[in-house]
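For this view, one protein chain was removed and the others were kept in their places.
Each chain gets a letter, A and B, in the order it is written, and its residues are counted from 1.
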Amino acid sequence: MTWHRRHLLDIESLAPEEILLVLDTARAFKAVGQRAIKKVPALRGKTVVNLFIEPSTRTRTSFELAAVRLSADVINFNAEASSFKKGETLKDTARNLEALNADIFIIRHSAAGAPHFLARCVAGSVVNAGDGAHEHPTQALLDTFTIREKKGRIAGLNVVILGDILYSRVARSNIWALTKLGAHVTLCGPSTLVPRTFEQLGCRVSHNVDDAIASADVINLLRIQHERQRKTMFPGIGEYASLFGLNQARLARTRPEVLIMHPGPINRGVEIDSEIADGGRSVILEQVTNGLAVRMAALFLINGGQGPQALGE
Amino acid sequence: MTWHRRHLLDIESLAPEEILLVLDTARAFKAVGQRAIKKVPALRGKTVVNLFIEPSTRTRTSFELAAVRLSADVINFNAEASSFKKGETLKDTARNLEALNADIFIIRHSAAGAPHFLARCVAGSVVNAGDGAHEHPTQALLDTFTIREKKGRIAGLNVVILGDILYSRVARSNIWALTKLGAHVTLCGPSTLVPRTFEQLGCRVSHNVDDAIASADVINLLRIQHERQRKTMFPGIGEYASLFGLNQARLARTRPEVLIMHPGPINRGVEIDSEIADGGRSVILEQVTNGLAVRMAALFLINGGQGPQALGE
Partner (left out) sequence: MTWHRRHLLDIESLAPEEILLVLDTARAFKAVGQRAIKKVPALRGKTVVNLFIEPSTRTRTSFELAAVRLSADVINFNAEASSFKKGETLKDTARNLEALNADIFIIRHSAAGAPHFLARCVAGSVVNAGDGAHEHPTQALLDTFTIREKKGRIAGLNVVILGDILYSRVARSNIWALTKLGAHVTLCGPSTLVPRTFEQLGCRVSHNVDDAIASADVINLLRIQHERQRKTMFPGIGEYASLFGLNQARLARTRPEVLIMHPGPINRGVEIDSEIADGGRSVILEQVTNGLAVRMAALFLINGGQGPQALGE
């Protein structure tokens, strides 16, 4: 299997073999993060532009560090101070950055499809770092990487995604990745946030959390973004925590080897209790470490690298 | 011809041969931007400080990338978060940065003359990235580079600069560069924004756009900064677009080989119609690419580099 894509825009369009190639390549890069000198020269002399129109220190930092460890030069394009404020369009911004001969654009944007639009404007590569409620492909790849590393496989596993599914790009990308690799995916949360239409994506939909998690191998909790919840569709925070939050009583009724995942930042005491977040079943911090490896792999592959062999493995 | 200046503060004080040396050096650096590895070691170990007191993502990014491609280390000094807010003077800020042994300061400031003041305070080199309504020398150099590349010469060309001349540092620097190299410069716009006093700089002044552009080889459009236009001196946006905007009807009455230029960001439908901005006569995006080459050349020369020969040409 070799990689032929110039962009990483979504999971939906990837073949299972492509997903696996990213995961295998990421495994090689994870080892780089354990070395004293955590750099490889793969992208030396290449220019990576971080174009985060929505603020995100966490994901931006992960991508910036991934690029730096590949020896690329990173330019952080600060949308706050930018020409966007003067009314410039995304297309004009993209073409101007393109004129600077940047090699890779990493874009986060509140509009679904913005990365695909950008990919049609520029000669360089584009990586989607989250577009509206559409997709967040590197999050799904790092989640899948983590599950595979811990469980040895994806196929046949019961994975529960729990929270605000309706507006979650993390959920959408995870659904695509997991179902392509053969997992059984159950979506769970309040009925206003987990409509039955998701069954068309090949998932089970449940509004009873205790029922959903009883046979789960993995529980992936989504962040409750209470700063922007729609008042009419969301119960109160306390009510959500009581009905859907992962607490010790609920955890006691799951399989002993269940993995607890969360894309962060976590709301302690809302979607997850502190002791569980910091406990032995939680792989939340390993997800962060794996995110770096997966992003190094993605940047490496779209730049023309050819899988783990190229790293001397 | 060798370069003897420690700073690049304005175009007014440059001899024509100095301007040409920057342009010739920029041509060598433009080729670097086409390579797979877009870096040269010319400024390795040097520290470049980006001191942008006025916000500008576009120009700052161009300078940052120019410095990075010369292998310099770049520190972005964020004026928003800085001691300026605590009432520190430019002189104290400059001397403090100087005490860090920075090699090159790139400064944008709302006060005309700020870069010249800085140059007297510090031992390092200073590049003016725009000072009030005074000068923006690298913009003029990249404009001149683009014209020369497309037309093969500057001398004898008819260049029209169209827009708000009175408050434009882009216009002032272009007037100096173009007249020194022998072009015929016509300034055009509303009479409140293009006073007759500019004739003293060796330009023609016109308030009739159709007349001005009829025999133009180059039309350089300035951005209408409607967010800060003086109400009493400026017509409405719609009125400006109708009277001075470059539309298809107007373009049809120009020479077929006329170059359309704009320093960006453009206001589509105000000073220029979208189809013209994206059309075959527009070199707006090439200006961006050339800006990077010109800034690499400027940084290289003031740091003691000696023209294109030093790059192995």
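In this text, contacts are C-beta pairs under 8 Å (C-beta built on N, C-alpha and C of every residue); 3 or more make two chains touch, one makes a residue touch a chain.
These numbers come from a predicted model, not from an experiment.
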Hidden-chain contact residue, picked from the options A:Asp10, A:Glu64, A:Glu98 or A:Asp273: A:Glu64
Candidates B:Trp3, B:Phe77 or B:Phe145 - the one touching the absent chain: B:Phe77
Which residue of B:Thr2, B:Gln34 or B:Asn101 touches the chain not shown here: B:Asn101
Hidden partner interface residues of chain A, rising order: 33-39, 55-58, 61-62, 64-65, 68-69, 227, 264-268, 285-289, 292
Absent-chain interface as seen on chain B, which is shown: 44-47, 73, 75, 77-79, 81-83, 86-89, 92, 95-101
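Here is the rule we use: only the chains that are shown with their structure count from here on.
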Computed distance of Cα centres, chain B from chain A, in Å: 41
